[in-house]
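Report on the structure given below.
Just one protein chain is left out here, and the rest sit where they should.
Chain lettering (A and B) follows the sequence in which the chains are written, and residue indices restart at 1 in each chain.
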Amino acid sequence: MVELLQYLIGGLVVGSIYGLVGVGYTGVYNVTRIVNFAQGDFAMLGAMSAIAVYELGLPLPVAIGAGIVAVSGVGAALERWAIRPARADEVRGIIITLGAGVFLEGLALTLWGTDAKPMPAFAGDRPLGFLGAAIPPQSLWVLGTALVLVVGLHLFFQATYLGKAFRACAVNPYAAKLSGIDVRTMAVISFVLSGALGAVAGIIVAPIVLVQYDTGIPLGIKGFVACIIGGLGKPTGAAVGGLLLGVLEAFATGLLSSGYKNAIAFVLLLVFLFVRPGGLFGELERVES
Amino acid sequence: MAWSLAWRLLLGVGLAAIPLSGSAYLTNLLTVIALHALPAIGLSLLMGYTGQISIGHAAFYGLGAYGSALLALRGGVDPWLGIPLAATMVALVAWGLGWLIFRLRGHHLAVATLGLGIIVYVALVELRAWTGGPNGLSGIPPLRLFGRALDTDFRFYPLAWGACLAGAAMAGNLIRAPVGLAMRAVRESERAAASLGVDVAALKRRVFVVSAIYASVAGGLYAHYIGYVSPQPFGVVFSIRLIVMVAVGGFANVGGALFGAAFVTVAGEVLQGLGHYDVMGFGLTLVLVMVLLPGGLPQLLRRLSVRLREARS
Partner (left out) sequence: MTAAPPLLSIEGVSHRFAGLQALRDVSFCVRAGEMLALIGPNGAGKTTLLNILAGSLRPTEGTVRFRGRAIEGQPPHRINRLGIARTFQSLELFPSLAVRENVMAGGVARAGVGPLASALGWPTAPRARLALERAAEAHLRLVGLEHRGDEAAAVLPAGQQRLLAVARALATGGECLLLDEPGAGLNPAEKARLAEVIARLPGEGKTLIFVEHDMTLVGWLAERIVVLDHGELIAEGTPEAVRGDPRVVRAYLGEPGAVPARTSGPCATPLAETRPPADPLLVVKDVDVAYGGLRALQGVSLEVYPSEIVALVGANGAGKSTLLRAISRMVPLEGGAILWDGDSVGARSAEAMVRAGLSHVPEGRQLYPSLTVWDNLALGHYSRVFPDGNLVRRVLRRHRWRDDIRARAEEVFALFPILRERRAQRAGTLSGGEGQMLAMGRALMSAPRLLMLDEPSLGLAPQVTREIMGRLVRLREEGLTILLVEQNARAALEIADRGYVLETGRVVATGSGRQLLRDPEIAHAYLGRPTDRLPAGPFPDSTRATGP
């Protein structure tokens, strides 16, 4: 019983990461209709650059901030130089983001080699007890941060003026333009946001999972699976999808074997794609002009 | 792409010169290029001419390799028979998958193919009883011709290039036939193609199968050339490399795919030697080509030759 609880908590923690990465996809997709295949590499780069700054001797909060800023900048650069030229063509956009992801992976490889980078836990290593299960404190950081971010984003989109303008761009870009909403600026902001979210996801999970140059791809894919499960375009959907995926993976690893862990994500992905591509909550409805 | 006689002669001479030079390194390199060009040509038929996307083609390569290896090791099947047999099985798998995945479009299709590729990879790693797990299978018998084993670079080279050129020729025939026109029509506008009587879904499935066969045959040849297979080379990285090859070649360009394979393989060798720059290089190349040069290297060469001609006159 304790074991199951352990799996559940572990699954929720990993699932929160998947959810955060998934939410990162959502922002970009809503405004630009492009799936940013480099999202996972944003997370990886955020973690690794934060660690690199930390290893230079700077305090942890500064390192974390640096990582977030760096990847946000990368996001803006990606939008400006790679995405904007390819606007209309969906397949081209996919391959461009794929290439960008590979580039970031290569960058990490060149800068930091193949070693996995350890990051110190934010609040110490002693596991806390909870109903008999041992929880590393970092897990609480992950769950807490993810919760705060998702709730914060939800409030942003539902209750603030700018957030509503964002949703307007997603739902009906033609009308948004007619109201004077600058869709292009929104696109840049969405990429910066997705970069920041990705970086945060990578940073908070780095103390638990050893991050290395190629951690981006599986992370990105699972984040996308979370989106598909929840319904592409809805942040809450991505969050729920991520949690579901994380928990299922944890149980599969615990009860079966760890090798099949990756397969779970893809079997789930294919099941949803073939049976219910709109996901659990349906894709965001858009007005086609 | 119709190659002029001059280019063909140049290619023939160049290909013949490599083994004659006596360099095992070069011969090996060119053999690898041929074994990569074959799946790239198949992928260009699917992505370039028919406009579909597949980020999981390494899976067919791996299935072809493992399939043929297992037939030889477990079933004692002669590799000359084993390779086409494995290719047939892979073709059936691709046909079945085609019914499922071509209901999807755009990023859904892209991720589905990515997912399928990874599932195959995981299966190759996990089904140890069949695949030998992460260590793979070794001791795969080589192909034999007239009693001699084609187990050296020099002996295998003609076979590899024979297969590659035959594949290129067949792809060329396909493009020039009416069905090639149908493929390109589907890429430009599925609605219009359907209104002209083309069964779009069936066409996509067929081209998917053809591209899978190309990859699987190449995989089989690879297995009997190297003598052992492990899951490692058949993952997402190889699938993306294939896409880079096709992109550099200009997508809808059979000869370009060959160019692309050569470029990526050689550049990969060079950059890897310099110190892990190859991954970054591939990513950058892919982005640059997609943003600036959708026609790939051939487009660049055309532009350069036009500029040279203008400069001269």
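To be clear about the criterion, a residue touches a chain if its C-beta (ideal position, glycine included) is under 8 Å from a C-beta of that chain, and two chains touch if they have at least 3 such contacts.
Predicted model, so just to flag it, every value in this text is computed and none were measured.
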Considering the complete assembly, the absent chain touches shown chains A, B
Per the definition of touch given earlier, which of B:Ala177, B:Leu274 or B:Leu292 contacts the omitted chain?
-> B:Ala177
For the chain that's not shown, point to the residue among A:Leu5, A:Ala168, A:Val267 or A:Leu280 touching it.
-> A:Ala168
Write down which of B:His36, B:Arg206 or B:His276 is the residue touching the left-out chain.
-> B:Arg206
In the full complex, which residues of subunit A touch the absent chain?
-> 161-162, 164-165, 167-168, 171-172, 174-182, 185, 284-285, 287, 289
What subunit B residues would touch the chain not displayed?
-> 169-171, 173-174, 176-182, 184-185, 188-189, 191-200, 206, 210
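Here, only the chains that are shown with their structure count from here on.
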Between subunit A and subunit B, tell me the centre distance in angstrom, where each centre is the average of that chain's C-alpha atoms.
-> 32
Can you name the residues of subunit B that touch subunit A in the complex?
-> 51, 53, 55, 100, 103-104, 106-108, 110-112, 114-116, 118-119, 122-123, 125-126, 236, 240, 243-244, 247, 275-287, 290-291, 294
Where on subunit A is subunit B touching in the complex?
-> 35, 37, 81-82, 85-86, 90-92, 94-96, 98-107, 109-110, 113, 217, 221, 224-225, 228, 257, 259-260, 262-263, 265-267, 269-270, 273-274, 277
